[in-house]
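Just one protein chain is left out here, and the rest sit where they should.
Presenting chain A:
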Amino acid sequence: MAPPLSAAADNPWALRSRQLSAISRMINLDREEADASGVGWHDPWKVLVYDSFCRDVISPLLKVGDLRKRGVTLHLLLDAEREQIADVPAVYFLRPTAANARRVAADVAGGLYESFHLNFTPSIPRPLLEALAAETLEAEVVSHVSRVVDQYLSFVSLEEDLFSLQLPRAYPALLSPKSTDSEVEAAVDEVASGLFSVLVTLGAVPVLRFSRRGPAQAVAEKLGARLHAQLRSHTSLFSGAAAASLQRPLLLLVDRSEDVGAMLQHGWSYSSLAHDLLGLRLNRVSLSEAVDGGGSRARSYDLHESDAFWTEHMGSAFHVVASDVDERLQQYRKAMDEISAGGAAPLEAEALGNATKALQSTIAQLPELQEKKRLLDMHTSLATEMLGQIKARSLDSFYALEETLLEGRALSADDRQTLSQLLDPTGGGAEAQGGTAEDRLRLLLLVALRRSLQPGTFPPGEAEQFESRLAAAGADLRPLQGLRRLLSLAEAAAPPTATPPPPPAANTFGGLMSLARRVGDTGVSALAAGLKTMLPSKRETPVTRAVGALMDNKGAAEEGAYGYIDPKIGDTDGAGAATGRGRGPYGAAIVFVVGPGNHLEHMTLRERSKQPSSAGPARRVVYGCTELLNAEAFLSLLSPLAAA
């Protein structure tokens, strides 16, 4: 039915399609999808009730129209006011919390719907099940509960290779020194059970590797124990045929502190710009646009996988996107012209039949063209908005400089000058360098990060000078203190292995061209011509390096820094680590950042995994994190750390 389903056939790691088919099955009351259009006719109507978390799970996957096609007439929040519709079954999709269970029991007792199909994600614990039974038993309506099912769908899949556990409270709880043991425990548990859901949906038991810094280890141990227990119990979630035939993947858990830079850097690819500048959330961005007669109106745009332009250009550099949008727009205009020209052609009696046919095909084409136009308009307005911000904030200069800093290359004299210019809050100099306070703060944090790795990069006192200058301008420097604390915490937790210095990376920006400013033409590309043409980052980050080394599995030095758990044999690091593990390369990996992630990191990983490796066939890398955050939100996450 949906196009992603075909993608699932050739890619066993297509997370999004797998989740979609699981949710479809749930909504179809476990009848097979084909059955709905098959021999027998069932009344397909039902009401879908979800809580806010499960709504976030569904909303990037199924639109209202898709739900309708599957017979869902109403979709309602559990907590919203719901009226009685006595002759329709209801599908509940909820997290197993005590409050939710109470509410469900009240619904059942009130006879709100004809029958109740209760789906909990992840599994509902026994005490809650008993509470639910007790409450429905009181009201003698227990027979209306048709089914109780554990779904393992507690994650939001945004792309085939991108998921978020949507746990905004987990990382702060793990990070904050103030949180109690039970809070930390609960957070670890939540993260582990989210990951468990992902693995169940993929139907694979991976080999766990985890960094020994921070909470990644705790999560890995919890997850390993859970997988092991599951494999030993008789209700096997991993007994599918697919699981048997597939090669086992690698699940790499890294800590956010291993690569803080990725969270702070400005992006240059389309998706990371959309995330950073426009606040992409659950595959949707909102722009406020001016409305006639004053005021503004928020307009949201969907960016999803059925949009060919988006999938093609997610990782493209901004100027490529801009010129391509223009090109497509020209193509579209041409196609429209052709159609109108064809319509105006003289009709002769003989050609009438053919003309009618042509007209019919045109009419059939029109909705398609309209949809194309809508998407193009959307991308045009997105690109225009991005361009406006890039120009106003000189984000191209920020990006280029940050890339140099993170790659660990030596700074040239020019770079140093730009740096001091960019970090000058008064924006002095003839060519005024823009940037908001937040942009400067991000750059400053990256300078600090570079210093912590290579202390000799800056002459003594220079960085402090930047800091005091920003502080004098009234910048809030708490995130910087927070970052220092985060790094020191991670250092303290890490075993005393020397961090390998970043290898000299290839100079991808050798030919940084700055094209002449040429404003006046219409079209985004012409306006964007003034920007530097730069490639989106393809550099090695600590995470990509770790993924590469661990997937090769050749016993490189980096492997030592990562712990090892094989849930199949309950093998932890100490026991048979060296003997038990196979020495073959992995074909697929799930990279999970314990902490926030962003689209920049996702794109970097995707680019790296596309590159040919010694392993031969293409590697599949699925990227996930506890939540997707842009730099602004990440900075506000760092601030409270400073106070502690």
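Going forward, a residue touches a chain if its C-beta (ideal position, glycine included) is under 8 Å from a C-beta of that chain, and two chains touch if they have at least 3 such contacts; residues count from 1.
Just so it is clear, contacts and distances are computed from a predicted model.
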| item | value |
| --- | --- |
| Hidden subunit of the complex - UniProt protein name among "t-SNARE coiled-coil homology domain-containing protein", "Radial spoke head protein 3 homolog", "glutaminase" or "Transcription termination factor 3, mitochondrial isoform X1" | "t-SNARE coiled-coil homology domain-containing protein" |
| Residue among A:R147, A:R212 or A:R416 that touches the chain left out of view | A:R147 |
| Among A:K63, A:R232, A:R333 or A:K554, residue touching the chain not depicted | A:K63 |
| Interface residues of chain A (partner: the chain not displayed) | 18, 22, 25-26, 30, 41, 43-45, 47, 55-56, 58-59, 62-65, 67-68, 71, 73-77, 82-88, 114, 119, 123-124, 129-130, 132-134, 136-137, 140, 142-153, 197, 200-201, 203, 235, 237, 240, 282, 284, 298, 300, 302 |
